[in-house]
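Once you've had a glance at the structure underneath, I'll fire off some questions.
For this view, one protein chain was removed and the others were kept in their places.
Right, subunit A next:
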Amino acid sequence: MLKSFNALLVRDLKLAARVGGSGVMGLIFFLMIVTLIPFALGPDLNLLARIGPAILWIAALLATLIGLDRLFQADQEDGSLDLLRLSQAPLEIVVLAKVIAYWLVTGLPLALAAPFLGFLVALSPEAMLAMVVTLLVGTPALTFIGAVGAALTSSLRRGGLILAILVLPFMIPTLIFGVSAANAALGGTIPFATPFLVLVALSLIAAVVGTVGAAAALRSGE
């Protein structure tokens, strides 16, 4: 079972690194959004610093979403999904390997790139650190929630938009607690740990519900 998991994880990481892989794309998209917003708002550094965490979080959410529709669709189209069904490991393990690979090539780089993009929205050093930590802990929740939508829309030709409409409402709690944890680190009435621990809990819940949900969606699909 572990061997199947590893094989799939390695395969998906390789695919992301090859031509047409989604790895770099999400990161560039993230950079684009974060760059656009200061242009739209104007050079008010105080305003930017105040809404900076929110900007980064929304950008991270959209960047996670952008390649998500291909998560299962690519395997569905070339028949690989049929091969994945023949595993000795349950479908949940297959889903888990694919989602973790996806997070490693999108969510993780987003979190690590956050300090550099923080400069564009005039974040203070403490806020940059808070952004890295909250994104590191929060983006898995986004990916796992998105995986359910990706599994549900894997057989649709233009599933991307439906996917976004389906999963965005479920990402709101993660967004709320992610941004409030980042803001709490900058000082405020609530301690950092309160929203941060809720964020951790959301990621853990999403990991279980998302894996089981996506596997169920793949099973029931016809």
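Just so it is clear, a residue touches a chain if its C-beta (ideal position, glycine included) is under 8 Å from a C-beta of that chain, and two chains touch if they have at least 3 such contacts; residues count from 1.
Operating definition for what follows: contacts and distances are computed from a predicted model.
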item: Protein name, per the UniProt record, of whichever chain is missing from view ("Sugar ABC transporter permease", "tRNA (5-methylaminomethyl-2-thiouridylate)-methyltransferase", "Heme ABC exporter ATP-binding protein CcmA" or "LVIVD repeat-containing protein"); value: "Heme ABC exporter ATP-binding protein CcmA"
item: Given A:Leu156, A:Ile176 or A:Val212, the one touching the chain that is not displayed; value: A:Leu156
item: Touch residues of subunit A, complete complex, unshown partner; value: 3-4, 6-8, 10-11, 14-15, 18-21, 76-88, 91, 154-157, 215, 218-222
